[in-house]
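A single protein chain has been omitted; all remaining protein chains appear in their positions.
Presenting chain A:
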Amino acid sequence: MLKYTLRRLLGMIPMLFLISIVVFTLAKLMPGDSLSGEIDPNNTDPTYIAEMREQLGYNDPVYKQYFRWINDFAHGDFGKSVRYKIPASDIILERLPNTVFLGITSILITYICAFAMGTFAGRKPYTIGDHFIGGANYLGLALPSFVAGVFAIYIFAFYLGWFPSNGSVDISVPEGTLGWWASRFHHVLLPALVLGLLSTANYTQFLRNDIIENSRKDFVRTARAKGTPERKIYNQHIMRNSIIPLITFLGFDIVAIVGGAIITETIFTYPGIGQLFLSSVTTRDYSVLMTLTMMFSFLTLFGNLVADILYGIVDPRIRMD
């Protein structure tokens, strides 16, 4: 297992290198640069812009720019944000805790809801309850997060006034106190619900189908024949088997959360890396943009690795060496 993990980790290096070339090329293909597009002649004197372009190295040949970037990147220097004038890593680290907090909350919501609904639907397939859950799931699958987000804000924040519509914390609460944590949780819950409930559908349907399938297997029939109580059959025999494949989803979740956060965070004006990513695209903040894209690519590779390893752990039939 260790050997396998190491091999996979090493295999990620050339992959990341290729991705970096693609990321860099795409970033360079984007029209304009962070200094063009300004329309206020009083603030941006042409000589200032020319000077800054030269200084930022926008006038160097492309390959030179690439090697400078990748070299700095490998040394942990992600460049200075053109927009915020501070190192890109500082900005990302400033926002990362918010996204992690949102991600964990939404994963918890996903798991709790999916577990509850999936078990219910799996035990009582083809009943009204099952169809209702199925219907809700397909709605969740079909509904894009930006539509769900806007509706959630309208209903829960504006109409009912249960949740705040924006921000990550109430600024007037002193940091670190219980009230501060409560305020953070209060702010994160609505975006986390939108993000979490929408990805519940996959889990629910997977769990339901797996439970139904398992309940028809021989070992269940044997257990029934032996007179094992129905509750024990479901809670122990079937559940143990059905939950295993779900664990492997966790790897992919890491990726899905970040992807979903880009839109959700923007709608809820929740300052995490998703919102940062979108604003760095529109403001051509290359250093932040490229660092985040590399980070997302790495997360995708890493998520896949986690999924594969988890698979090996929970299912001993799959041997990896």
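Definition applied: contacts are C-beta pairs under 8 Å (C-beta built on N, C-alpha and C of every residue); 3 or more make two chains touch, one makes a residue touch a chain; residues count from 1.
One rule holds for everything that comes next: contacts and distances are computed from a predicted model.
The subunit not displayed here is recorded in UniProt as "Peptide/nickel transport system substrate-binding protein", chosen from "NADH-quinone oxidoreductase subunit NuoB", "Dehydratase", "[NiFe] hydrogenase, large subunit" or "Peptide/nickel transport system substrate-binding protein".
Of the listed residues A:Leu6, A:Val22 or A:Ile86, the one in contact with the hidden chain in the full complex is A:Ile86. Screening A:Ile70, A:Leu96, A:Ala157 or A:Ile244 against the full complex identifies A:Ala157 as the residue touching the chain left out. The residue touching the chain not shown here, chosen from A:Thr228, A:Ser279 or A:Asn304, is A:Ser279.
The chain that is not drawn here is touched, among residues A:Asn166, A:Asn209 or A:Asn304, by A:Asn166.
The missing chain lies against chain A, touching residues 30-33, 36-48, 51-52, 55, 83-86, 91, 94-95, 112-113, 115-116, 119-120, 123, 150, 153-154, 157-158, 160-169, 171-172, 182, 185-186, 189, 230-231, 234, 266-269, 271, 275-276, 279, 284.
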